[in-house]
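For this depiction, one protein chain was excluded, whereas all remaining protein chains were kept in their positions.
Showing chain A:
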Amino acid sequence: MLGRAIHRSSKTISRVCSICRRDLHVCIVGSGPAGFYTADRLLKTSDEIKVDMLERLPSPFGLVRSGVAPDHPETKTVINQFTKIASSSRLFFFGNVHVGKDITVEELRNLYDVVVLAYGAESDNHLGIEGEGLPGVFSAREFVWWYNGHPDCANLPIDLQSTDTAIVLGQGNVAIDVARILLRPFQELNATDIADHALESLKLSKIRKVYLVGRRGPAQIACTAKELRELLGLKTINIMIKQSDLITTDQDEDEMKASRIHRRVYDLLCKAAQPKSSVSISGSNKELHFVFYRQPVKFFPSEDKHGVGGVQLEKTHLQTQVGSGRQQAVGTGIMEDLPGGLVLKSVGYKSLPLEGLTFDSKRGVVPNVCGRVLRQPINDNDPQFEPGFYVVGWLKRGPTGIIGTNLVCAEEVVASISEDIKGKMVSSHRSRTGNIGLQELLITRGIQFITFRDWQKINAFEVEQGEKKGKPREKLIKLQEVLQIAFSS
């Protein structure tokens, strides 16, 4: 394996040796939308910029591949754009390279003139309440990675047969996604790129009821119209929304006047709450319950003590915060139990810190100004920046927004980088050997990196396997299988 890696890379090294020394060597860590939009905009600013993109998985594209739901193929079309960007002769993709494990951030900063961290958020906000570790309690992120074939979650012990009720805590778009995947007739997922193990599990699923629980009210719900419309439009479900929950205060109305998104989403919920004619309510339908003004207090075990039995919820009311004017959910002390054998916490992603990286663990971001990483200790009056060090995407802003939000974010960071190049804060230096130096280091350490050409072999194989089953692709999950295909002749 090592011999093969050296042979491959010596071909690559000789190709790369013809670089003009004045080239600026840039390393982007992460190959999701933030990484790709940043690479694209950077390559467009100058002919003398070369970009290496590092990704810890063998496959690129981040959450476009592992987050977007299988029944949303149009949202994945952006992969075509990213593939085009990756075909630039000035961009080199290194898959299966784990920054923080195979190589450190400090080593990257010594190899490259500019390092941009774009590795997103791979962990979750924790509720920090009793019973959170009970079997059957997962984060929505883990469940999404499970049905999307992410290698980290392929073996998750998701049990859809021991209970008929799934409780989803949170009402954002990720919560809507997981509810929809649990409620859709599985036949509608047969022709998608859903992971095989998930499809098999969903075929046998006994889940009949899904609860979507939010701390605040319908006027504050975090999901957006397209996703909600789709969920409410599922043919084989009965939707339960309490009319009393839809009553709004003056402040709710003011908030909705100022926010088009919230107005339209609230109107959708009102329409869905209207009593339907008895003809359309079928006993065989699954149920979707919207639960508002409830916050989780603890998880309690099931009767047989083998896993979670449900969530204790506290009724809330909204209190306006002095200063921000934001309506905050405050507990009333009134408790109730909601039984359910599967709990999915969808209360926000969280970025992971890296050794040697300054990190705001409360917000889950790297402290920065317009993408420039702040140097510690941070002085608000006279901010100092780490030269040539930037962040983009969720690691910069926090884990919110859609794919397109990263386009705007990337443009801001690339503008910062361009300014710094012009102002000579960032420049190319002979001691930083970029691509050549990285390849030498990886080979010495026996790291089997995957090039974009290797990925295209994996991609072709997945598509071919998918065709046999009427799916757009059958995702390869086990690393050994992936490497075998990647390095096959």
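FYI, a residue touches a chain if its C-beta (ideal position, glycine included) is under 8 Å from a C-beta of that chain, and two chains touch if they have at least 3 such contacts; residues count from 1.
In this text, contacts and distances are computed from a predicted model.
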item	value
Protein name, per the UniProt record, of whichever chain is missing from view ("2Fe-2S ferredoxin-type domain-containing protein", "Cell division control protein", "Small ribosomal subunit protein uS9m" or "Potassium voltage-gated channel interacting protein 2")	"2Fe-2S ferredoxin-type domain-containing protein"
Absent-chain contact - pick from A:80, A:244 or A:381	A:80
Per the touch definition above, residue among A:261, A:334 or A:460 touching the missing chain	A:261
Residue among A:156, A:225, A:273 or A:463 that touches the chain left out of view	A:225
Residues from chain A at the interface with the omitted partner, ascending	41, 43-47, 72, 74-75, 77-78, 80-81, 84, 224-226, 229, 260-261, 264, 402-405, 407-408, 411-412, 414-415, 418-419, 421-422
